[in-house]
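Mind looking over this structure? Questions follow.
Only a single protein chain was left out; the remaining protein chains are all shown in position.
Which chain is which? They are A, B and C, in the order written, and residues in each are numbered from 1.
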Amino acid sequence: MSLILDEEQQLLQTSARGFFSARAPISQLRALRDENVTDCFDRATWSQMVELGWAGIPWPERFGGLAFGFKGLGVITEQSGRCLTASPLISSIWLCGAAILLAGSETQKLHYLPSIANGRHLLAMAFEERLRHAPGEIDLLARRTSHGFVLSGGKRFVLDGISADTIIVAARICNSACDTGGISLFLVPRDTPGVTAVSTRILDSRNVASIDFIDVQVPDSALLGAVGQGPELLDAALDIARIGLAAEMLGSAQECFERTVQHLKDRRQFGVALGSFQSLKHRAAQMFCQLELSRSVVLEALTALDEDRGRPEIAKLASLAKARLGATFHRVTREAVQMHGGIAMTDEFDIGLFIKRAAVADQTFGDVDYHVRRYAELEGY
Amino acid sequence: MSLILDEEQQLLQTSARGFFSARAPISQLRALRDENVTDCFDRATWSQMVELGWAGIPWPERFGGLAFGFKGLGVITEQSGRCLTASPLISSIWLCGAAILLAGSETQKLHYLPSIANGRHLLAMAFEERLRHAPGEIDLLARRTSHGFVLSGGKRFVLDGISADTIIVAARICNSACDTGGISLFLVPRDTPGVTAVSTRILDSRNVASIDFIDVQVPDSALLGAVGQGPELLDAALDIARIGLAAEMLGSAQECFERTVQHLKDRRQFGVALGSFQSLKHRAAQMFCQLELSRSVVLEALTALDEDRGRPEIAKLASLAKARLGATFHRVTREAVQMHGGIAMTDEFDIGLFIKRAAVADQTFGDVDYHVRRYAELEGY
Amino acid sequence: MNEAKEFVPSEASAESPASAEEFRSSVRRWLEENCPQALRGGGVMYHGGRKESVDPLVLQWFDACYSRGWTVPTWPRAYGGAGLDAEHARILREEMDSIGAPLPLNGQGVTVIGPAILEIGTPEQKLRHLPRIARGEARWCQGFSEPNAGSDLAALTTSARLDGDDYIVNGSKTWTTHGELSDWMFCLVRTDATAPKRNGISVLLLSMDAAGVSTKPIVLISGRSVFCECFFTDVRVAAADLLGRRNEGWTTARRILEHERSSESRPGGIIGSGPGSGSGGDGRTLSMLAREYGAGPDGRMRDPLVRQRIAEVEMEQRALALTQRRADEERARSGKGVPSEETSMFKYLSTELTSRRMETYLNIMGFQGLGWEGDSYTPQELQATRYWLYSKAFTIAGGCSEVQLDIIANRILGLPK
Partner (left out) sequence: MNEAKEFVPSEASAESPASAEEFRSSVRRWLEENCPQALRGGGVMYHGGRKESVDPLVLQWFDACYSRGWTVPTWPRAYGGAGLDAEHARILREEMDSIGAPLPLNGQGVTVIGPAILEIGTPEQKLRHLPRIARGEARWCQGFSEPNAGSDLAALTTSARLDGDDYIVNGSKTWTTHGELSDWMFCLVRTDATAPKRNGISVLLLSMDAAGVSTKPIVLISGRSVFCECFFTDVRVAAADLLGRRNEGWTTARRILEHERSSESRPGGIIGSGPGSGSGGDGRTLSMLAREYGAGPDGRMRDPLVRQRIAEVEMEQRALALTQRRADEERARSGKGVPSEETSMFKYLSTELTSRRMETYLNIMGFQGLGWEGDSYTPQELQATRYWLYSKAFTIAGGCSEVQLDIIANRILGLPK
């Protein structure tokens, strides 16, 4: 498959671009923030996206999807990034949907995927327990009982955790004598007794939750994948979500860059356009180059998902994309503030929303350092 | 003491600047290289420097010195850096002289220091055994015998090793049953049987030697400092030499920068002076700032030596200076080549000699990474 | 609220210049007795004026210092200072720092416009304004930036038309620090609309209580801010309140900006403070922070990449402080009492470094650095995150980094314009 969009994908791109700029422009994010909406995203917009079929694009038709590939979903996600649209695309579709698609039983797939695609369900993934991304460090315990498991422990930084009705929880299975059982994933309804979520609106005006699990009883059927399959499953699902997030970051960075270039053309200082100053030109040109590299790694990673190239290759491409976009988005937003000058420091101007999103997106699913290190490890050095 | 030069030091600076540009300009280094002179420095120039008293500037008068402080020696060394003058200043004075001054017995001091100061002796320090600076990793063995030690092992990257008549060797003392005895320093005449030096002219047209020690017998009196005192002594002497080398690098970087600024003023491209291009201006201004920071850390480190501020502080300042100068010299030389363009790539132009020296000086006594890490360790984090 | 005080030189400040070491020990003794314990290591600084309520302990400390001329230690005694030379002033500062004493008085009056009036004000202006600044009676703000001017200060359009003995001022300013709390503004106005851009500008000393002045706060990406917009509608300013020459305000303003840059990059200046600065106050240093967050099970402090980044920032911090000291010494020796082009270097380096420091700061805090509000974050964490955003302004405000680099290249290196 190729690194460019085919006609169908281009059409999808155009329609997504139109949709987000009309229905979910940056002013929507601002309004959600200022009105203190708990979900931190707009349910009506999400319903429209669901109606357009965007919540199940890559999945097979028998699970309610459109079988249009991850590249299709990536195209939409990138456009949502342009408008900084907050939606459950990353949490519910890219991450949880992927986990169920990868490891769900036929029953689970038939139960969850269509109802995610048609908007009945929203899922969130609870796996972070440390100060920063560390999917390998899971302390939350799942004690075996005669007819299931009892979960105890806490999770943090659960994206859209307050809005989801079902949480996928990564837990360490502990048999009779608290040995080190395998880490496994569980599907837990949010309203299960003992589950308490505290939501915080963070820097980028999105919601993350800290969720406590106090003696939460779940049946055997709550297991997603086999016992002990958690680490590899989590890793694989996260890689898909990392690629999706990278696509979103690409859209945001591209938009922020284009606004900055436009400002360089429009704004006059010292009697000339700001963009005629060579030092700014060079920095703009460097950003352009970084964005081109970014676009290539995102497209390649999406293509690899659709071609199902297998674990080591997809993992490398996910780290390549996430690291590259983390660095590019960081650079573009910092330069955008500096080049816009004082106006970019004011809350009423949009550039500040991009720099905030860049900081959060970088830390989500592993920052630049994390993925550069991971790439080196995957390459075996 | 202050961070600026007093009148006497300014006079010394002026006279050193005059001396090096008249007697040891860059063309001398070029000639030594092209004529393949073994020492890789000019003995006659060195004799003149000795006559001026520069080989013993910081030492007490009773050891043949001028008691003029390390700041005095630093001023001279900086000026030698401007001309890329190759001399045994770093190897024999800053490093070996310091080691003897720090730990020599009265007899050793009276034997070596005056004769280093008056040019009779040249010393070199043999301590590197690894691929890069690692003064803590010494495998060369010193087996105890009834009347002294027998040294066996190899050293590399011995600065001016081929020109020195006496080598200070770092060895691991091994008693009867090869236990891990302390690391200690030994003063070994180069012509002792079993000592073989192979010299190489390296990148910057200076000489370093690989020296093999095969059953080299030395008496007890060859010990410099106490048994086991090697690590701390080596560390302390190296810190003095690092500060000296940083002073030299400051002079070189400053000269390279000034040549580049002059080129920016003189060279015309596209109908205007190269230096009127804003992107080059900004990079030149950034280099200027880095050089100012560099000058401050060197002066502070020299001052700390003269004030004898004690180990942890001097160690920190040595790492601060060496790391800063490593980074600055690197940056200035790379920019110098880029800003000069093609002409700087030709051997007949001098800028290339600066970039070569920068690479060697960075690795000598620990590169930027090494000293940033060391600074963090010394600060306790 | 502080009351009007008259300046009565105390015995101490009237004594003849002491040797450096004598001075140091006398300062030390005095501070030990007079600096309130509760203020040490984190007191709020007083900015003068009467529009903000101030902790009585802070005023007590202010009064004690004022009695020795130490609210403006280098100013002549006639204007409420102590007439200290650079070296003695540095010693005073070092001794204050060593016990964590806050500056007794801060703000644009003491750091920017005071020194400028001292340099170019008329005798009347000096007597009218300087003692009031020293006594903490007048808080000052700066009226330079305008919405459509940006870095191109000279593009300003606020006009001052002469009408008898008064100027009539119309227009607006932005990025005015605490305009709403200030008593006076030094304000760049256009006094000749027909002259080329940099000509026809003047500096007015304008009372913020005059009729026709209003202010509106600016909300920043970091939240509420110290800045406001100021609007002027037919504001009358006496012609005697013109600082420097009429229509040559550009030169005056440049000088004022040099004072500003110089003050900003020093500890105590807005840019030298805040979380993560190496300079005390309530800020934790990067290495303290790293130890705090590295103690967790992820062992972040053992992360060699982060450690290297921290060390790089702290090493540059130290190099910068040494360079400041070296510049002070060179100025003291040359007798050139006032900073000039070199301030561009300090402005550039210190603001870029703060920006880098805050990026590292955020990185170390991990998820805890991404909070906006709520109980999941400590107040310190929330403050640090917002300060990280706020710090983006430092490389823009007061002459952006690009302008500073231009100045260094043109005026110090002599590269062609």
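Note that a contact is a pair of C-beta atoms (placed from the backbone, for glycine too) under 8 Å apart; a residue touches a chain by one contact, two chains touch by 3 or more.
Keep in mind that what you see is a predicted model, and the values were worked out from it rather than measured.
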- Task: Considering the entire complex, write down the shown chains that touch the omitted one.
- Result: A, B, C
- Task: Please pick, from A:123, A:332, A:355 or A:372, the residue that touches the omitted chain in the full complex.
- Result: A:372
- Item | Missing-chain contacts mapped onto chain C | 304-305, 308
- Could you please point out the chain B residues that touch the chain left off the display? 128, 130-132, 134, 137, 156-157, 198, 200-205, 210, 267, 269-271, 277, 279-280, 334, 337-338, 341-342, 344-348, 352, 355-356, 359-360, 363, 367, 369
- Message: Under the stated touch rule, tell me which residues of chain A contact the chain that is not displayed.
- Response: 2-4, 261, 264-265, 272-273, 275-276, 278, 281-282, 284-286, 288-289, 292-297, 299-300, 320, 323-324, 369, 372-373, 375-376, 379-381
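Throughout what follows, only the chains that are shown with their structure count from here on.
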- Item | Chain occupying the middle, per Cα centroid | C
- Message: From the mean C-alpha coordinate of chain B to that of chain C, what's the distance rounded to whole Å?
- Response: 42
- Message: From the mean C-alpha coordinate of chain A to that of chain B, what's the distance rounded to whole Å?
- Response: 53
- Query: So which bits of chain A are touching at least two other chains?
  - Reply: 277, 279
- Query: Counting only residues that touch at least 2 other chains, which ones in chain C make the list?
  - Reply: 402, 405
